[in-house]
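Shown next, in structure tokens, is the structure this report addresses.
Shown here: the complex without one of its protein chains, the others still in place.
Letters A and B name the chains as they come in the text, with residue numbers starting at 1 for each one.
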Amino acid sequence: MKRFTRAMIVLRAFWQLNWLEELQYRGNFVASLLGTIFWLVMAMLTVALYFRHTPQLGGWGYWDVVVLLGIFNALAGVVETVLRPGIGHLPTDVRSGALDLVLVRPVDAQFYVSFRRLDVWRLADVVLGLAVSGYAFVQTGRAISAWELIAFAVTFAVAIAVVYAIWVTLMSFAFWFVAVENMAALFDAVFEAARYPVSAYPGALRFLFVYLIPIAWTTTIPASALTGRLNPALATWAAAVGIAALGASRLLWRVALKRYTSAGG
Amino acid sequence: MSPASSRTPFATFRDQYAELMRSAFLVDLQYRASIAIWLIWGVTEPIISLGIWWSIAAGGAVDGYTREGFARYFFGVALVNQATLSWDAWNIDRWIREGEMNHRLTRPIAPIHEAIADNVAYKTPTATIILTMWIIASLFWPAVRIPFEPGRWSLAIIAIVLAAAIRFLNGYATGLLAFWTTRATALVELQFGLSLFLSGRIAPLSLLPPRVAHVAEYLWFPYVLSFPVEILTGAVTTSEQYLRGFAGQAIWLAIWLALYLVVWTRGRRHYGAVGG
Partner (left out) sequence: MPSAIVATELSKTYDVKVRDPGIKGALAALARPRYRQVRAVDNVSFAIERGDAVAFLGPNGAGKTTTLKMLTGLLFPTAGQAQVAGYDPWSGGNPFRQRIAFVLGNKQQLLWDLPPEETFRLNRAIYGVSLADYTTRRAELVELLLLGDLIDKPARQLSLGERMKCELAAALLHQPEVLFLDEPTLGLDLEAQQTIRTFLGEYRRRHGATILLTSHYMADVTALASRVLIINRGRLLYDGELSELVARIAPIKRIELVLSETVSRARLEEYGTVAHYAPPRATLEVPRETATVASTRLLTDLDVADLSIQDPPIEEVIRIAFGETEQDAEEDTVRTDVRRAPP
């Protein structure tokens, strides 16, 4: 319990520090917000284009797909706020030796690396994404039950966990492939597929995105909760996948770190 | 004095390009793992688009495009896109901000030549890899096969080279705006966003709402992707279509070349007035 409290204190310190730093760059905030809005509009136009030629994508109607798009944007916002500046910076720190400074601190290295840098302005992307989802949800005309809302919250948290686990896994490989600077690009490439419901893809790709590169669990599942497609079994599976992903990535991290420290860095 | 003056200007130029390309190639070789990742990123976008259109076309052709038609189209997009990537704006921006433009401005060759050599050295092997992947895929997947027509393929190559030149000049000229503003790369990204629709990356241009496709015709976007791809897939058949396509490419190449020269001259002057 004490470790948890301490972690919370450190987390709050990171938040305040990053907030103070970012406050100086208000101009960047406007620029990045405009950028996000632009890409969101482009994404919605893309979906509109698809729906010019079909009434449904994988069984999902137009507004259902927009709900999912909003969730995608919110998750992308989490990536830009926490993951890319934090653990995404690992390859650079390994190469420059800055990681060693982290390892001597009395805090868990993975925790420290993950949260010490935050791009706080990008939280606007998360808010924007959820707002788009909310708007689209209203347009679907469905009613929602308390259970479904809770299921959404839980599956959204699972989605964040899965995305985080994917980042940890990718970045752990930075310990082996020190020369590779664009590991994050692998995530960006594959995450694009999460813009659409997994049922919209043909069989082979669907298999890939559910079982091999588990991005189906990132956007499709939370969106399913809001669009009446989630059943308790699926929700439980999602939770299990989330926990398993966190565990597996943590294991890989520890193996990688052990190798790094025993090799002398 | 070195006997450089005894060699013709062309000979010197050729040597400069040869060495610039060699250096660029050697550096790329060092970064081959990163480049492999960029390649993966380059093909996932068309694959995802193809996946969606493949599902949409399950019930039959969409405006004349069957599933196989979409498959050929997006493989073409992957190839042509790889040959026409534009990253120079980010380099220019970084060089100006970090003072690395200075030494490029004090040596007897304009900085654009280094960029051209860099582009050729990068794109030739990577586009070849994509082409090889396409050939291999067509062995197992009949949908992506393209009939062997040397005449058509030659025209496609010419169109691809012209497309690459247009997009390079477009990206470079926009990137030179970094002489004046820190948001030059944002402008390039804006153009890129528009090009997703207007150059036919998301979907063949014939599937766009007619008014949007009409707007695209007045800009350079169709000529940097859609036109070369449609030569490859066989959507371009009549000589009138070929003529209009190549004429459009020639015109936009001239326009962006002129714009580059204007921005470069003005930019140099601005840099000479106020520094970095």
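Structure notes:
To be clear about the criterion, contacts are C-beta pairs under 8 Å (C-beta built on N, C-alpha and C of every residue); 3 or more make two chains touch, one makes a residue touch a chain.
Please read all numbers here as calculations on a predicted model, not as lab measurements.
Shown chains touched by the undisplayed chain in the intact complex: B.
Checked against the full complex, the candidates B:G60, B:P150, B:P210 or B:G275 give a single residue touching the omitted chain, namely B:G275. Listed residues B:I109, B:L243 or B:A258: the one in touch with the omitted chain is B:I109. The residue touching the chain not shown here, chosen from B:V27, B:I135, B:V212 or B:A254, is B:V27. In the full complex, chain B touches the omitted chain through residues 2-4, 7, 12, 15-16, 18-20, 22-23, 26-27, 30-31, 99-100, 102-103, 105-109, 269, 271-276.
Keep in mind that, in the parts below, only the chains that are shown with their structure count from here on.
Per the touch definition, chain A reaches chain B in the complex via residues 31, 35, 38-39, 42, 45-46, 49-50, 52-54, 57-58, 177, 179-183, 185-186, 188-190, 192-193, 195-196, 200-202, 205. Here chain B touches chain A in the complex through residues 30-31, 33-34, 37-38, 40-41, 44-45, 47-48, 51-52, 54-56, 62-63, 183, 186, 189-190, 193, 196-197, 202-203, 207-209, going by the rule given at the top.
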